[in-house]
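What follows is a structure written as structure tokens; I'll ask about it next.
Heads up, one of the protein chains got dropped from this complex, but the rest are sitting where they should.
Think of it as A, B, C, D and E in the order they're written, each chain with its own count starting at 1.
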Amino acid sequence: MADSRFALTELEDLPDDLRERISVIAQKSGFVPNIFRALGHRPAELRAFLDYHDALMERADGLSKAERELVVVATSGANHCTYCVVAHGAILRIRSRDPLLADQVAVNPWRAELDERRRAIVDLALALTRQPEKFGDADIARARAAGLTDDEIWDVGAITALFAASNRLAHLAALRPNAEFYAMGRDR
Amino acid sequence: MADSRFALTELEDLPDDLRERISVIAQKSGFVPNIFRALGHRPAELRAFLDYHDALMERADGLSKAERELVVVATSGANHCTYCVVAHGAILRIRSRDPLLADQVAVNPWRAELDERRRAIVDLALALTRQPEKFGDADIARARAAGLTDDEIWDVGAITALFAASNRLAHLAALRPNAEFYAMGRDR
Amino acid sequence: MADSRFALTELEDLPDDLRERISVIAQKSGFVPNIFRALGHRPAELRAFLDYHDALMERADGLSKAERELVVVATSGANHCTYCVVAHGAILRIRSRDPLLADQVAVNPWRAELDERRRAIVDLALALTRQPEKFGDADIARARAAGLTDDEIWDVGAITALFAASNRLAHLAALRPNAEFYAMGRDR
Amino acid sequence: MADSRFALTELEDLPDDLRERISVIAQKSGFVPNIFRALGHRPAELRAFLDYHDALMERADGLSKAERELVVVATSGANHCTYCVVAHGAILRIRSRDPLLADQVAVNPWRAELDERRRAIVDLALALTRQPEKFGDADIARARAAGLTDDEIWDVGAITALFAASNRLAHLAALRPNAEFYAMGRDR
Amino acid sequence: MADSRFALTELEDLPDDLRERISVIAQKSGFVPNIFRALGHRPAELRAFLDYHDALMERADGLSKAERELVVVATSGANHCTYCVVAHGAILRIRSRDPLLADQVAVNPWRAELDERRRAIVDLALALTRQPEKFGDADIARARAAGLTDDEIWDVGAITALFAASNRLAHLAALRPNAEFYAMGRDR
Partner (left out) sequence: MADSRFALTELEDLPDDLRERISVIAQKSGFVPNIFRALGHRPAELRAFLDYHDALMERADGLSKAERELVVVATSGANHCTYCVVAHGAILRIRSRDPLLADQVAVNPWRAELDERRRAIVDLALALTRQPEKFGDADIARARAAGLTDDEIWDVGAITALFAASNRLAHLAALRPNAEFYAMGRDR
């Protein structure tokens, strides 16, 4: 089977700005993550996706980078998104320097053992993930009670929202994770 | 209660490029849709959101503009997103020139009476909306059997994905629809 | 497509008592609501339905008339019943003198912004609507804590029950709302 | 605990017409079924409920009486309604002359072993019971393919609708089945 | 239809140890419960199943025997397992000396009227039955608050686990309850 249900675009066939941007990522990882090959046939969408991703995942204030990946893995686990769990699980292992956390959160985000702050972050993400119509003031209050600022709450919610989209794109395309992701960051 | 749980940004306080961009929309509608006021405190995110939105909703090929709004209303109805149903319901009434369609699709997207092409579009969107982990080859096959091209299938899936994000941002913020949206496009 | 999956009965073909009764409604609305045309082929059932409806919806004590319609719209929204949402949404707009409330409650009854009494009424209705087996003393206690009397609690529960039936009759028949309902009561 | 969360009305305190009507039932059963004691504080509602019940359950055409009770037990089992399962389970045992059928249908209506006609009746009822928004042409088509007439389909749907109401009234009141019902009709 | 979808093994065809063991049960009941005939084609599995069953259901410490059957009936009711509800419903009626309890718990385990200790036992079982991924410290804390010891909590959890298996074996085989079970223990 193929890496996507739709046409794949290789690095060299991308518009210049995207080729350069993805090249930087590819050099760091040692390979081109399949999500970029799968979105490449729609350059304008890929560009906006990358911009949105960077605005949220590379942001200096608010959540730490490991916490941002924690949100991604929790929401992707709850959405059973293989690509996002495997790829961002690898990043979470690296950013948290914890080789076990990603699998624990991906398999059972609702009850993974986490300290209070991380638990509050994951609970907030989960409250928006599967039944967003039930999200309410009580969820916000619980997050605040655990010490999250409104800026951090927005981060959690907005990352959850972006990966609600991302998970669905991966399901749409039956996107396969690159084999390299599975074992990354597993050594202590 | 306020129009959002988070800080609102008025038109005049946005960065120049966003102010100009939203102004065009505001002039057409006669008011500033609340979504822009609610996202304005994060200009980079708002810019990426607008780019993604325009790449999908203003695209020349593939689905018609009414069909794109149909996807939005169906997925937002299934996600019980008041802002998106009310705002995009108005746009759907205008673009489809049908004052009844939006309410029918928003209240019961699964069984609204639609012609075969529209039914296939809505069914595809719904298959990705609430249980994306069950999305599979059978959903793609049904869409193709109804005559949708792969380009159109991507359109439906990608719009569904973008509004999975959008619905969750609206739930996060408890975003209120502008009162003007409710009655727009209701005359035959 | 037809207004119902089953035979429709026009006003002039109803038994005398029903014809007179429906005529009064038709004169007020300016048209014969389709529910009566759809139930007319079973006069004994229509008669009992009307009696039950009037016993609950025209009752002098307990909930106000707007509150009774609020229960109907909330439960019908949760049951995705297009006929009941559109028809009773119109009545709720008129009785509450609020052109926005019905859409807000129908799209997301769980989190629509409501004052405490209305929120308690809607929560009680929702507790019986989709998973009635979980309805329990805690639901009753919450309603009482919000100031509802036992007589009002019965009103909410019994109206929810009647529209559990009504929603299912509409789904059974694929009953179409009369076009007139959609725009009624939308002016402030 | 009491037989209902709300006031109970004894036979002698009912309006004349209701007292006579319930007396006939009580004489046949040997006791006053608790549903009548629980609804008696609202005579107009009880009267309409009885009329609706008799219009559907005593109807000469269409489904047999055992089949009507089969619909009641299936839908009440799916709704986990103790009163309706126990009381109508007894009636189904008697009317079907089968001491085992009611428990089988109540515990697992989806997969109880039934002949084709009964299976079609129960499947139709279940399609309307828990997710009525998904009820559609395919459900009607399956019922017709099993030989049900449109008149019988209406019977199944309308009985399911009435007991959607009845189940919720019983859950509202935490209505207890009379002890006599449990063992009735258990001898072959 | 047959008593199982798979081969049945009669008492005389079982290995000696199993034949003797089942004979004791058969003599007490007056018949061979169908579960043993259905599992007999896999003697090693039947032996382990019986050992596990006896270790939990015949244990001297912890829960009373009636309480153990209460767990079985509650979890089997929530899993809609006809064989387990009918067979263990009979045993619960006998062990609790209450002819009504089993039907009440089987039809609606969530809201059956129970004293505080029994309610805590059933709630704990239910928390593990349908969504075990949500089982957490709060469930344990509620059980302890109702006075259950850790030894009793393990009993409830382990019996729930064993019957999660048992219910699925019965569903796998479409196992029919012996007709004798239905009426056992119904006299006061």
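One rule holds in what follows: contacts are C-beta pairs under 8 Å (C-beta built on N, C-alpha and C of every residue); 3 or more make two chains touch, one makes a residue touch a chain.
Every value quoted in this text rests on a predicted model; they were computed, and no experiment measured them.
Note that the absent chain touches A, B, D, E when the full complex is taken as a whole. Of the listed positions E:Leu18, E:Leu56 or E:Leu148, the one in contact with the omitted chain in the full complex is E:Leu56. Across E:Asn34, E:Ser96, E:Thr160 or E:Asn178, the single residue that touches the chain missing here is E:Thr160.
By the touch rule set out above, subunit E reaches the unshown chain at residues 5-6, 42, 44-45, 47-49, 51-52, 55-56, 79-81, 128, 132-133, 135-137, 140, 150, 154, 157-158, 160-162, 164-169, 171-172, 174. Residues touching the missing chain, restricted to subunit D, are 108, 110-111 (touch as defined at the top).
By the touch rule set out above, subunit B reaches the unshown chain at residues 133-136.
FYI, only the chains that are shown with their structure count from here on.
Distance from subunit E peaks, on a Cα-centroid basis, for B. Distance from the subunit A centre to the subunit E centre is 43 Å, each centre being the mean of its Cα atoms. Centroids of subunit A and subunit D (each the mean of its C-alpha atoms) stand 50 Å apart. Counting only residues that touch two or more partner chains, subunit B has 80-81, 108, 110-111, 171, 174. An unclassified topology is adopted by the chain contact network, corresponding to no line, ring, star or complete arrangement. Interfaces, counted as pairs of touching chains, are A-B, A-C, A-E, B-C, B-D, C-D, C-E, D-E.
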